[in-house]
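Right, one structure below, let's go through it.
Removed from the display is one protein chain of the complex; every other protein chain stays in position.
Right after this comes subunit A.
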Amino acid sequence: MAMSILRREGRRLLPSIAARPIAAIRSPLASDQEEGLIGVRSISTQVVRNRMKSVKNIQKITKAMKMVAASKLRAVQGRAENSRGLWQPFTALLGDNPSIDVKKSVVVTLSSDKGLCGGINSTVVKVSRALYKLNAGPEKEVKFVIVGEKAKAIMFRDSKNDISLTVTELNKNPLNYAQVSVLADDILKNVEFDALRIVYNKFHSVVAFLPTVATVLSPEIIEKESEVGGKLGELDSYEIEGGETKGEILQNLAEFQFSCVMFNAVLENACSEMGARMSAMDSSSRNAGEMLDRLTLTYNRTRQASITTELIEIISGASALEAAK
């Protein structure tokens, strides 16, 4: 009895569905680009499948890049930490004067040549620009020396008149002191400076890199400051061996200090670059995984919707035939 009532209800609904099966039957060949009976446009499964394949490939690539960056980081990290001992005696002797007021400052910006390393290059450029604003003024000038392609591209846009040197391809060979000292030598010979401010990312840990400024003064400024007093004023209490004068020793020391500080800065920047690349690739692999999950859901929904549509077509076609009988 209940069954006959249901059957009667079903037959009542049938005409409304059976009125439109012809339009639906016209489109089974183009079932990829289908319009459901309700008129809702759905994404085709082929398109979703292609997207899933490409997202999966990207995820594999970013995972591999993360592994490579992790292994490179392990190699450079030991050297960077050991090189910190190179400039510590200089700071103990000459002190650190980041706020010194000089006429000619040169800002040395260290960055990477390759991309996909997170935000480290933009933070370094931001700090360099801030230093420029701090130190620019009447009678004072600031020049830039840029190491690395990425900072060159960013600084070119608005500070290109203040750039005096750019250096690229430094990371082609494994970093060593000889290379950095030749670079330091070139900078010394080509740029006049009273104070050099080296901006780089200091490596604290795999997830923490802070932009730091290391200041190296030229020997003339050191002599001037030593007359004023303070830490540099105690230089006179040191005995000088050999036949050299204080001025000469200061010049040698200043050059060597610049070379050591550059070496440490370049190594720390390389470490930070690897660490930043690791975390950037890690988060992009995770994003790719989430995207893949969402696409899978969409794919299943689309697939089920198309199956349901086909079933409806078949059933309504069959019942139309039965009703016509």
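Assume contacts are C-beta pairs under 8 Å (C-beta built on N, C-alpha and C of every residue); 3 or more make two chains touch, one makes a residue touch a chain; residues count from 1.
Convention: contacts and distances are computed from a predicted model.
**Q** The chain dropped from view, which UniProt name applies: "WD40-repeat-containing domain superfamily", "Vacuolar ATPase assembly protein VMA22", "Kinetochore protein Spc24" or "ATP synthase subunit epsilon, mitochondrial"?
**A** For the chain not displayed, UniProt's protein name is "ATP synthase subunit epsilon, mitochondrial".
**Q** Given the contact definition stated above, which residue among A:T62, A:N121, A:S259 or A:S272 touches the chain not shown here?
**A** A:S259
**Q** Per the definition of touch given earlier, which of A:E223, A:D282 or A:E310 contacts the omitted chain?
**A** A:E223
**Q** Which of these touches the unseen chain: A:L165, A:V206, A:M291 or A:A305?
**A** A:L165
**Q** Please identify which residue in A:D101, A:D185 or A:E322 touches the non-displayed chain.
**A** Answer from the full complex: A:D185 touches the omitted chain.
**Q** Name, in rising order, the residues on subunit A that touch the hidden chain in the full complex.
**A** Its contact residues with the unshown chain are 160-161, 163-170, 172-173, 176-179, 181-186, 188-190, 223, 243-248, 251-252, 255-256, 258-259.
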